[in-house]
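As you look at this complex, bear in mind that one protein chain is not there, while each of the others sits in place.
Labels run A, B and C following the written order; every chain starts at residue 1.
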Amino acid sequence: MASITLDKVVKLYGKVTGVDQISLKVADGEFVSFLGPSGCGKTSTMRMIAGLEDISRGSIFIDDKRVNDLPPAGRNVAMAFENYGLYPQMSLFRNIAYPLYVRKVSPTEVGREVVRIARLLHIEDLLDKKPSDVSGGVRQRVSLARALVRKPTVFLLDEPLSHLDADLRSSMRGELKRLHDLNGATTIYVTHDQLEAMTMSDQIAVMNLGKLQQVGTPSEIFNRPANRFVASFIGEPAMNLLRGRVASTPEGVLITLQNTPFVTLNRETGQAVLETARQEDGVIEVGVRPPDFTVASPEKSGLQAKVRFREFLGETVLLTLDTGAERVRVVAPRDTQARETDLVSLVPRLDRLHFFSIESGMAVAHSD
Amino acid sequence: MQSKFNLPKITRWVLLAVWGLFAIFPVYWMIITAFKKQRDIFQGPFLFPFLDFTPATQSWERVFGQDRDDILKGLGNSLLFSSVSALIAVVLGAFAAYGLARYTYKYGPYRNNDLSFLIVSQRIMPPIVAVIALFTMFRTVGLIDSPFGMILAYTWFNLPLTVFILTDFMKRIPLDIEHAAAIDGYKKFAQIWKVVLPLAMPGLAAAYLLSFFFSWNDFILALMLTFQKSSTLPIVITNMSAQMEPRWWLISAVGILAIIPPMLAVIVLDRFMERQVLHGGTR
Amino acid sequence: MSSVKLEALTKKYGDNLAISNLNLECQQGEFIVLLGRPGAGKSTTLKLIANIEELSSGNIYFNDQLINNIPTENRNVAMAFESYALYPHWTVRKNLEFPLKAPGRNIPAAEQEARIRRVAELLEIAHLLDRKPSQLSGGQRQRVSLGRALVRPASVTLLDEPIAHLDARLRHSLRGELKQYQREQNATTFYTTPDYVEATAIADKIAVLIDGQVRQFATPEVVYDEPADIEVATIVGDPKMNILPLAPGATRLEINEAWLQLPPLPPEAGYIGIRPVNIQIFENAHPYAIRGTVYVTEPMGYEQVIRVEAGEQLLNIKTLLTTGTFSIGQTVWLQPDWTTIHVFDRSGQRLKGGFH
Partner (left out) sequence: MKHLLIAPPLLFFFAISVIPLLFTLGLSVTNTSIGGSGSFIGLNNYAQLFSDQFFLRGFLNTILYVVLGVTAQYWLGLGLALLVNSMVHGKRLIRLLILLPMMIPPLIVGFVWQTLLDSRYGPVAGLFTGLHLKPVPWLTDPTLGFVSIVIVDTWQWTPFMFLLLFTGLRTLPKEPFEAARVDGASSWRIFWDHTFPMLLPASIAAILLRSIESFKLFDIVFFITGGGPGGATNTLTLLGYFTSLRSGNLGYGAAMSIILLLTVVVLATLILIVVRRLMARADKAGQQALDQFLAEPLPVKVA
């Protein structure tokens, strides 16, 4: 097993910058997710680590050894592809065995290893089939099995669950996490699904537009998002981002939304918010996650809003509300009385507010 | 590093250049021969690049003078037969291919696959097997040496090919797109005309091109089924050279003319074949 | 804008029954969601209504008129395909225009333009009108396909997983807008999805499809609170409802040498179901609790899902992250809340009666 270091890695496609100066360290045995929307450069980064794409600038080290000029075979990485990348003319058995055949492992050993992995992934009865004869779920597991059958320095998994249906995806998520827990292999996992990243990773590297946005544990990413992008990309439904006016009062720093007082911050948090707002016309962006609002009757002080939709989600309801200028989403207990067109007052949880600079989008403070 | 076949770059270029020389040289030779006099042709051999002769326009004077009418007739006939028969073959082939791709046929024991095989199997039959009978049949109904007869013969010759190529293309057009047109309120004919045919464009272009090539290059059918009036370019050229000492300079000049139409066809149709029309329609 | 009645629909592919004896009736303007796993027959049902697939048997009525023999192009149904099925050789605008220009519709040019504009704004594709489908991302293509179905008035609108491939933000905002729009148009809508959250959020009524049959047809609240059988119960809810088999006549549940006293149950009870939020988890030995081993944990924001091996069972538990941190292999104790259980008979049917 090994550690991986990216040092100011850049990928250019002609004049377009696909990956922009990414620096990152993955410790031995860590499970790290590259998370971001499609086209954010996460897959390109992984492919550069695998050696499938040239590195335009910067360096990649595996265990302190610079690997820029090594072909994929020389890096001893194992990879599972988003579209499986199975060998269509070979049986599933031969597909899984292929990396071992190439390394001239003895046939007995190959058979033993393949069957072991196949049993682990519950595909041992299908090994004589061709990839075209089995379902997408099985193909996905074969692609994983082919990566897992060797003992590489690092596992690279490119959206390995994206084509599975919901049930299988959720159970495979658990299986993968257990597998990593058992073998402790350094793993890089590419995904656009924040839930996958949140549930499985030791560390998440959030990317957007080719740039690294934040690296941290799932809890850091969720509770202290570094900027507006990370804040709205993590968590479902997405965090509400509201425009507030900032004013200094004797009690502290007062934030006003829609001309009504919203919250008064303590000195420490307030100071940072105040300083940013001073340079930006006295305005700040307030982030509130949908579960962090409480729905109260309209006479209570809070953000006044009119219910636009009420959607039943089982344990909870999702309310979409109009505040006049903005649209707000709130997740509330299902016994919440508010119906469509009702007026309500939204009261935020004071210890779970996030503040972002309007101009740069960077987080200014978190009130926790 | 990106290549699937990892030869060093220089080796690749050298290999390509060797083949390129082999492939292009005869064409080059034809072009320079077209500017030689009979005497120069029999002066050789010289050293590469074989340009040590005085260029002459003897051949072109013949092409645009004495032999003009014959050549024009041959060129016109070839162009007419090839382009029209290719068009008919593509249209009929497209409809048949659509049928084979979308419907289930059952004629006694014959299903879709048997029918396609029957149609395509005609291609296996060497023309020589049919040509004697064809000659007799055509003579009986008076189609020998007639444009209609030649177009008919070439259409027959090419139809299996177009059906073969287009069936595959029709199958690749997602059924849902056709269904969408029905949902949107259009009847079958409009569905085919507005949606299916535009989406089969690369196939139609490829099928047309190949049909055109095969008719254009045909020799044996024209040899058997024409005499005078409907002679195609290859027959005209043969007649010109049916002498003890072939006039290579003249034949080369006509040869250059003969390459132009298929080249133009390729250049025009190549872009249609490259077009990824189906891209983006479905998930 | 019709009421729809599906009567004993059956669709066979060879020997394979895709839809068997499916019945469903809905009023004009209702928003019906067909919820089911992949392969349950959701798409097939829509295609039967559109007559893209031929009925093997059964009857379809629009406004009480039998329409079995009316061809697709005359049924006046609009449909968004799961595969999108855009016309790749045309721009987005032409794609949206095509249904409006169909023979016999005679929609004035100004109204066509207005409709296209309205739908393009609703779906946030107004800036893409002059692009071709190949220049769009997957999510944008899906919105164009949805737009083509919404742009014209239709007797029935059929939407086959129309927002499955959009990003989370759009999925949430579109859900509500879509329903609102269809309500304004007074359009009868059939909508398929495998995602129960989408179904409960948007539906007037949910039809749960399993093996080509409607297992339950009711409002979202009823489907969630009173699932008709075990299969319905496990489709609606994430993570899945835990289903525990009972020995005949059992009065207690034995797992890992511990047992739990069951509440009084009718004699025909065969299974009990407990939702993951209704099981409490403890790090230390706890009275009235069964022992288990953590199989895997999944933190997600404020909450976490913990899967616990207990005896033969793998139980799902959903709780707040603040409940504690658990690691794979750790021993934990579980205590179900008996007041919230669902009871099913041996064949998996829900038992009526007040067990909670």
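Observations on the model:
The rule is simple: a contact is a pair of C-beta atoms (placed from the backbone, for glycine too) under 8 Å apart; a residue touches a chain by one contact, two chains touch by 3 or more.
The structure displayed is predicted, hence computed values, not measured ones.
With respect to the full assembly, the chain omitted from this view is in touch with A, B. Of A:Met90, A:Ala247 or A:Ala272, it is A:Met90 that touches the chain left out of the display.
Of the listed residues B:Met30, B:Ala56 or B:Leu87, the one in contact with the hidden chain in the full complex is B:Met30. Considering the full assembly, A:Leu52 is the residue among A:Leu52, A:Val246 or A:Leu303 that touches the omitted chain.
Across the entire complex, the residue among A:Arg178, A:Arg224 or A:His366 in touch with the chain not shown is A:Arg178. Residue-wise, the contact with the chain that is not shown comes from A:Arg112, picked out of A:Arg66, A:Arg112, A:Lys151 or A:Lys300. By the touch rule set out above, chain B reaches the unshown chain at residues 2-7, 12, 15-16, 19-20, 22-27, 29-30, 33, 41-48, 50, 92-93, 95-96, 98-100, 103, 105, 115, 118-119, 122-134, 136-137, 152-153, 155-156, 159-160, 163, 188, 213, 216-217, 219-220, 224, 233-234, 237-238, 241, 246, 248, 251-252, 254-255, 258-259, 262-263, 266-267, 270. Across the interface with the omitted chain, chain A contributes residues 50-52, 71-73, 76-79, 81, 83-91, 93-94, 98-99, 102-103, 107, 111-112, 114-116, 119-120, 124, 127-128, 146, 156, 175, 178.
Note that only the chains that are shown with their structure count from here on.
Averaging Cα coordinates per chain places chain A and chain C 25 Å apart. With touch defined as above, chain B holds no residue shared between interfaces to two or more other chains.
Per the touch definition, chain C reaches chain A in the complex via residues 37-38, 137-138, 167-169, 172-173, 175-176, 179-180, 194-197, 200-202, 220-221, 224, 236-240, 275, 277, 295-296, 298-302, 305, 307, 321, 328.
The part of chain B that touches chain C in the complex is made up of residues 174, 176-177, 179-187, 190, 195, 198-199, 276-283. For chain C in complex with chain B, the residues that touch the partner chain are 47, 50, 52, 71-74, 76-79, 81-89, 98-99, 102-105, 132-136, 138, 141-142, 148, 165.
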